[in-house]
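The complex appears here minus one protein chain, its other protein chains still in place.
Naming follows writing order (A, B and C), and every chain is counted from residue 1.
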Amino acid sequence: MSEKTTVAAVEGLLVADPSAPRLLGSRCKACGTYYFPAEHTLCRTPTCSSTELESVELSTEGVLWSYTSANYKPPAPFVAKEPFEPFAIAAVTLEREQLTVLGQVVPGVGVDALKTGMAMELTLGTLHEDDEQRYLTWQWKPVGH
Amino acid sequence: MSEKTTVAAVEGLLVADPSAPRLLGSRCKACGTYYFPAEHTLCRTPTCSSTELESVELSTEGVLWSYTSANYKPPAPFVAKEPFEPFAIAAVTLEREQLTVLGQVVPGVGVDALKTGMAMELTLGTLHEDDEQRYLTWQWKPVGH
Amino acid sequence: MSQEVAVLGVGMHPWGKWGESFVKYGVRAAQDALRDAGLAWNDVDFVAGADTVRNGYPGYVAGATFAQALGWSGAEVVSCYGACASGAQAISVARSRILSGEAKVALVVGADAAPKGFFAPQGGRRPDDPDWLRFYLHGITNPTYFGLWARRRMDLYGATSSDFAKVKVKNARHGLHNPNARYRKEVTEDEVLGSKVVADPLHLLEICATSDGGAALVLTSLDFARKHTTKPVTIPAVSTVTPAFPNTVIEMPNLATDSGASSGPPETPFKASIAKRAYDRAGVGPEDVDVAEVYDLSTALELDWYEDIGLCAPGEAERLIRDGDTTIGGRVPVNPSGGLACFGEAVPAQAIAQVCELTWQLRGQAEGRQIEGAKLGVTANQGLFGHGSSVIVKR
Partner (left out) sequence: MSQEVAVLGVGMHPWGKWGESFVKYGVRAAQDALRDAGLAWNDVDFVAGADTVRNGYPGYVAGATFAQALGWSGAEVVSCYGACASGAQAISVARSRILSGEAKVALVVGADAAPKGFFAPQGGRRPDDPDWLRFYLHGITNPTYFGLWARRRMDLYGATSSDFAKVKVKNARHGLHNPNARYRKEVTEDEVLGSKVVADPLHLLEICATSDGGAALVLTSLDFARKHTTKPVTIPAVSTVTPAFPNTVIEMPNLATDSGASSGPPETPFKASIAKRAYDRAGVGPEDVDVAEVYDLSTALELDWYEDIGLCAPGEAERLIRDGDTTIGGRVPVNPSGGLACFGEAVPAQAIAQVCELTWQLRGQAEGRQIEGAKLGVTANQGLFGHGSSVIVKR
C-alpha cells in the first residue's frame, strides 16, 4: 500500500494501535462511574461530585444493543468515500461499564448479519486519508468475524 | 478607467444611479411612518398595523446627528481595500422622515471636518469591485463638498 | 393559587416550503392568535420567543425579532433555545410569568425557515462537541438514532415494518383536512414500504421532513380569560425536564450513554419521565388522556411515545396501532393534526403547534379531524442535548 502514518482521527478517544484497539475513557475514583468520552473535571453522578477521575481503557467487547444503516451520504464534517458506500452502525453495551457506545460497523458487515444481543468487539478502521496520513476511528464487528 | 458596470451592493436599498443617488424606503399609507430598509408586510407603528405600505425615495439631505471613524480594518463580510484606509462614519437625520441613517463618509473627509448639526447629503461610492462590476453603496458628504 | 393558565388564543402559519423569512411566519401566527383571543398586539405585555438558532446565527433572536416586526411596544421579552423543546420552554416561561402575576397577556411565538436535507452542525473542528464528533467520526445523522430505536423495537418486541408503516398511513389520513399541514395526501402501507430505506429499518416516508412554519399562543390568567370566554382551554402543567443520571439509553447527539455501573439505570427512563412530570403536576394520569400530540420524527418513534406517555406498557404499542386505538375514533387518538408526518419539522414552532392542535380539539374546532368530547390532552417532545417537553391541555 503506502508508507502513510496512521493517527487517531480525534485525539484522546482511542489508542490508534491496530494490533490492540482500545477506547479511552475515565472512571471516578470515588464512585466507580465510567465516562466516555472521558470526563476529568467533575464526576457527573449528582450525589458524588468527586473531582478525582482516572483515565481508563474501556472493555473491547460488548453486546449489540441495536443497529441501523446509513444508506445516504452523511453531510460534512463526515468525509465520505466517493462513490459513497452505505454502512451499518451499531450501539454496543459494554458489560463492565454499563455504557453503550455507538460506532460504524466494519465494511462488509451489513444489517442482515446483525441481531440485537449478539457479541461485538472493537476494531479500528480508516475514516479518511490524505497524502501523508490515514485517520483512524473505532469500528464494531461481530466477535470472530 | 474601465468598462465595468456598476451595481448596487445590495438590492432594494438604493438606486445605483450616480447622477441621482437615492435611498429606497417605504411609507405606511395609513399613518405616514417611513421605513428604511423598506418594510412592506406590516406597519410597525403598534397602533396602526396597516399592511398598506408604498415604496418611497428618501430625502437626500439631512442633519449630522453624530460621527465617528473606523481606524482599524473591519472584519468580513466587509471587503476592505488593501492597504486599509481609515474612514469616517456619519449618522444623518432626515428631516421629513424623522429617521437617522448611518453610512460611510466620502473618502477624504475625516472626523476633523465634521460637526454635529451640519448639513449632509447623499452620494454613491464604490464599496468593492471585481473583474466585471463595481458594487456601490451610499455615502454621506457635507453639503457642497 | 391556581397553577392553571388559560390559552385564550392560538394561531399558525401553514407549514410548507415557502422560502421566506421565519419572521413572516411568526408574525402571521401571532396575529392569528391575537385575533383568536380577541386581543390587540398592544394588549400583550410579555413575549416569549422560541429561537431558531439552528441556522447558526444569534441574530435570529425570536422574541425581540417578533416584537419588533409587530411594532415595538415596550413589552418585556424572553427568548428560549432548547432544541426541539424550545417551544415548550417558551410556553413554560410565559406560563410562570402569568402565574407570578408579572404579566397579564403573554404571547408565545415560534417559527422557522428550515434548511434542506440532513441537519448538520456548523463548520469548524470541535472535538469537544458531541454533535460534531458523531458526524465526523462515524457519519451518524439524526435518522441513525431513529433507526437504532426502531430496530430495537423489532428485536425486542417483535415490531414489524408494517407496524411502523401503519403509523404513517394513520397520520397521513389524520392530516388530510388540516389546513395548516404541509402534506395532505393519503399514503398506503405499500407506498411507505416501497420508498427507499434511509436508516434501516426506516424508509424515506417514515422520517419527517424539514419545513417552514410558525405557531403562536396567547396565554392569560384564568380570571382574565373568563372575562373573554365562558370555558377557556387551560394549561395546568408544563414539563421541561432533563434526564436523571445515569441516562443509559443512547440519545441524540451523543456517541455514548452514561454509565450505570455504579448506580444502575434510573427508575424512570428519561423519555418516560418527561410526561410523568407534567401528569404529576397537573394531578392527572395517562388514563385521563383523550388525545395526544407526540413528536413523530419517525414512525417507530411514535410507538415509543405511546409507552412513554403511558398509553400502554412497554412492548404494547404495536397492538395499539394495529387495533386502531390511536386513530381518530379509537380509544385515544394520537397526532390528530397529522403530526410531523404531515407537517415536517419546524423546530421552534413544533411544541407550540402541538398545543394549538390540542386547543382546537378541546374547543371542538378541529374540523375534519375532530375527536368528539375530548377534555384533556397531552403533548410530548424531546430535543437533543437532554431537553424534555410535555404540556397538559384541558378544558
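Here, contacts are C-beta pairs under 8 Å (C-beta built on N, C-alpha and C of every residue); 3 or more make two chains touch, one makes a residue touch a chain.
Since this is a predicted model, take the numbers as computed values, not measurements.
**Student:** Counting the whole assembly, list the visible chains that the omitted chain makes contact with.
**Tutor:** So, taking every chain into account, the missing one touches A, B, C.
**Student:** With the full complex in mind, choose from C:G110, C:G175 or C:P243 the residue touching the hidden chain.
**Tutor:** C:P243
**Student:** Using the document's definition of touch, tell me which of B:C31, B:A119 or B:V143 contacts the absent chain.
**Tutor:** If we include the chain that is not displayed, B:C31 is the one touching it.
**Student:** Hey, which of C:A40, C:A64, C:L176 or C:V284 is the one touching the hidden chain?
**Tutor:** C:A64
**Student:** Which candidate, C:Q31, C:S96 or C:S162, sits in contact with the chain we can't see?
**Tutor:** From the options C:Q31, C:S96 or C:S162, the contact with the absent chain belongs to C:S96.
**Student:** Which of C:G26, C:P121 or C:P232 sits in contact with the chain that's absent?
**Tutor:** The missing chain is touched by C:P121.
**Student:** On subunit C, where is the contact patch with the chain that was removed from view?
**Tutor:** Touch with the absent chain occurs at residues 1, 3, 21, 47, 51, 53-54, 56-59, 61, 63-65, 67-68, 71-83, 89, 92-93, 95-97, 99-102, 121-124, 126, 128-132, 239-247, 253, 258, 273, 277, 385-387.
**Student:** Contact with the hidden chain only, please: which subunit A residues?
**Tutor:** Against the left-out chain, subunit A lists 41-49.
**Student:** Under the stated touch rule, tell me which residues of subunit B contact the chain that is not displayed.
**Tutor:** Against the missing chain, subunit B presents residues 9-13, 28, 31-37, 44-46, 48, 65-72, 74-80, 87-89, 91, 96-104, 111, 115-117, 127, 137.
The working rule: only the chains that are shown with their structure count from here on.
**Student:** So what's the Cα centroid distance for subunit A and subunit B, whole Å?
**Tutor:** Roughly 55 Å separates the two chain centres.
**Student:** Between subunit A and subunit C, what distance separates the C-alpha centroids? Give it in angstrom.
**Tutor:** 32
**Student:** How many angstrom lie between the centres of subunit B and subunit C, each centre taken as the mean Cα position?
**Tutor:** 43
**Student:** In subunit C, what residues contact two or more other chains?
**Tutor:** none
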